[in-house]
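So the structure is just underneath, and the comments pick up after that.
Every protein chain except one is present and positioned as in the full complex.
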Amino acid sequence: MCVAGAVNLLLQRHPINSALSLIVVMAALAGEYLLLGAEFVAAVQVIVYAGAIMVLFVFVIMLLNAGVEERSAGSRVSWLLGIPGMLTGSLLVAWVLLRHAGTETVKIGEQFGPPRAIGQLLFHEFLLPFEVTSILILIAVLGAVALATKPEKPVEGGSR
Amino acid sequence: MIPLSYYLLLSGFLFACGVAGFLIKRNIITIFMSIELMLNGVNLSFVAFAARWHALSGHVFVFFVMLVAAAEAAVGLAIIIAVYRTRETLDVDRMNLLKL
Partner (left out) sequence: MTPYLHLWLIPILPLAGAAINGLFGKKASRAGVSTVALLGSGSAFLMGLRAAAVFPSLPVIPHQEFLAHWLRSGMFSVDFSFYLDQLSLVMLLVVTGVGFLIHVYSIGYMWDDPGYYRFFSYLNLFLFFMLTLVLAGNYLLMFVGWEGVGLASYLLIGFWFTKDSAASAGKKAFIVNRIGDFGFLIGLFLMIQHFKSLDFDHVFDSVVHLGPGATTEALLAAIGILLMVGACGKSAQIPLYVWLPDAMEGPTPVSALIHAATMVTAGVYMVARSHVIFEGAPLALAVVAIVGTLTAIFAATIGITQTDIKKVLAYSTVSQLGYMFIACGVGAFSAGIFHLMTHAFFKGLLFLAAGSVIHGVSGEQDMRKMGGLRKYMPWTFWTMTIATFAIAGFPPLAGFFSKDEILWMAYSSPHGSWVFWLVGVVTAFITSFYMFRLWFMTFFGEYRGTSHHTNDHGHGHGHDDGHGHAPHESPMVMLAPLMILAVLSIVGGWVGIGGRFEHFLAPAVGVLPEPAVEGGNLESYLMYVSVAAAVGGLGLAWLLYYRSKDLPARIAASLGGLYRMVFNKYYVDEIYDAVLVRPLIVFSRAVLWQGADRGVIDAAVNGSGTTTREVSNGLRQMQSGNLRSYAGWIAAGSAVVIAYMVWAGVR
């Protein structure tokens, strides 16, 4: 399902369709996480990512009335260099992985970490990144507000 | 027992799709979504490794990635809105003020 969603994202012409397929990808990933025994992460994925971020995306798409994308000549560089570059990179990685794929296996569904343990980790070893990221979020909020505020029009009387 | 490399392949594929989307698409919001796709792919590989080695720090890291992604999405979308106001377009090829 992930794969399907990802490919669909590329193929769709309208951004809203792309957004919806992204949501599909995220949902599928949440399922994967559960299979890998990371139920905390899966939960967070659904709540934060799919729930908040994608909603944000959809809001903006609606707000800006993004229309269908026209087919047009893109940047030549991105076609010439980018696609081959990306293909090369990913093929290389895949090749490496497949060659050295071996005995490493993962047990499905094995659960090894209660959320409490994660919390403990968060507040002990990873305390500093935790605090810093909270500040980061604060900055992001302020920034977003500052950027997106409509500038005031001094002369025209018009209600905002 | 699923081999670890399958998860990594999937993660790589998602990442590649994200890059491709970034390169192909013209609508800036779609490009943004490709970025999120890339981040998701990376998250997957983190979780896979965490499961392999039973290391919870992988989960913690995923947590942080999501946090940062959220912040970045917020700010990025704000920028897009601001640019839209002046440029009246969401076409990334028209936003070439970065030209020297």
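Letters A and B mark the chains as written, and numbering starts fresh at 1 in each.
Just so it is clear, a contact is a pair of C-beta atoms (placed from the backbone, for glycine too) under 8 Å apart; a residue touches a chain by one contact, two chains touch by 3 or more.
Because the structure is a prediction, the values reported are computed rather than measured.
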item	value
Touch with the omitted chain, as defined above, among A:Gly31, A:Gly89, A:Pro129 or A:Gly143	A:Gly89
Footprint left on chain B by the chain that the document does not show	19, 22-23, 31, 92-93, 95-100
Residues in chain A touching the chain absent from view	74-86, 88-89, 92-93, 95-96
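Everything that follows uses one rule, which is that only the chains that are shown with their structure count from here on.
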item	value
Contacting residues of chain B [partner chain A, same complex]	1-5, 7-10, 12-21, 23-27, 29-30, 32-34, 36-37, 40, 43-44, 47-48, 50-52, 54, 56-57, 59-60, 62-64, 66-75, 77-82, 84-85, 90, 93
Chain B-facing residues of chain A, complex	2-3, 6-7, 9-10, 15, 18-19, 22, 25-26, 29, 32-33, 36-38, 40-41, 44-45, 48-49, 52-53, 56-57, 60-61, 63-64, 66, 69-70, 72, 74-75, 78-79, 82-83, 86-87, 89-90, 93-94, 97-98, 100-102, 104-108, 110, 112-113, 117-118, 121-122, 125-126, 129-130, 133, 136-137, 139-141, 143-148, 150
